[in-house]
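Note that one protein chain is taken out, while the other chains of the complex remain in position.
Moving on to chain A:
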Amino acid sequence: FSSQTSSHSRLLLCTWEQDFAPEDLSLPNGTPVDTSSPASSSSLLNRLQLDDDLDGETRDLFVTVDDPKKHICTMETYITYRVTTKTTRAEFDLPEYSIRRRYQDFDWLRNKLEESQPTHLIPPLPEKFVMKGVVDRFSEEFVETRRKALDKFLKRIADHPVLSFNEHFNVFLTAKDLNAYKKQGMALLSKMGESVKYVTGSYKLRSRPLEFAAVGDYLDTFVLKLGTIDRIAQRIIKEELEYLVELREYGPVYSTWGGLEVELAEPLEGVSACIGNCCTALEELSDDMTEDFLPVLREYILYSESMKNVLKKRDQVQAEYEAKLEAVALKKEERPKMPADVEKCQDRVECFNADLKADMERWQNNKRQDFRQLLMGMADKNIQYYEKCLTAWESIIPLLQDKPETK
């Protein structure tokens, strides 16, 4: 589709897209796009799909990552995750799939997506390398945190109107033997259709269009703020754990004291137990923050860095176009005929811009929802912590006020 459509109709479609204010996506549901061929990123109908994807009812592709399992082999030990797919899409032979994948498969997928969909923002993966000795790669918490991030990763792709139709994604979700496909893919690298290198040398962009410049500036500040929040959250966890250490010594002293006393024994023991309960609650709070809050924050930092890279790629494409345009203008021309490759560059710029704008829009919306959920979750966890402590202290008031029977 993308390579066959005439440039004229391509321009028409892009104009239509550009006429829409990004907020004004109130379009009637269009008919499903024919996705038998690699999806055209500038397909108008895909634009219509954009709105549909936010509406869960019309979603037709559901992906879940769960059930981590450890595999111990002679050469290595690693974890696989079950990836379950439910779909009504025609691109999938079966309505349901369940296969197992390991982290390097996800990494492979991401690289493939970046290669094949260079004008789109690919969601981030959780960090690849973990310092051995510092983090236990096989601990329950680590695996669970990773699982959640991988689940999010696939869900974001599944929700994307263009990426979800990507062939590599399809194979990832369905193939029994992914490694065979991977090897095959390496051989095809040389084929033109596959790896369209958009970054064609280093061209210098004179100025970024305002809207992209604004996003770039936004992202720079955003990443900084997220980094600050990450550091604050880490610091809070650290302080909480140090507080916990002291509390763990504090509670038992009341118990020791109770051992010396008679009438005060029960009250003191009660206070000791109460503090113990608060310790448990605090431990749960800091574990939750470590496992749920920090990873999402870091993910968004990676996401933002991805976005910045895509912006840079876009700049490259535009720079190339402008350079070529200039080169043409310098030549003495009888008739202002646009050479084919310059036209192609222009197409590329416009499509990239369109894709990127769409992706930026989704990203902003998702970001808002994600952070709303994340921060509300953080508030919730703290409320739960205080409620647990409150219950503990309220329950010993009657014990403390109790008058012992006269012996």
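Basically, contacts are C-beta pairs under 8 Å (C-beta built on N, C-alpha and C of every residue); 3 or more make two chains touch, one makes a residue touch a chain; residues count from 1.
Definition applied: contacts and distances are computed from a predicted model.
Remark: of the listed names "Tubulin delta chain", "Septin", "Sorting nexin 4" or "adenine phosphoribosyltransferase", the one matching the undisplayed chain in UniProt is "Sorting nexin 4". From the options A:T58, A:S207 or A:T228, the residue with contact to the chain not on display is A:T228. In the complete complex, the residue from A:L205, A:L264, A:I301 or A:V328 that touches the missing chain is A:L264. The omitted chain makes contact with chain A at the following residues, 218, 221-222, 225, 228-229, 232, 235-236, 239-240, 242-243, 245-247, 249-250, 253-254, 256-257, 260-264, 267-268, 271, 274, 368, 371-372, 375-376, 379-380, 382-383, 385-387, 389-390, 393-394, 396-397, 400-401, 406-407.
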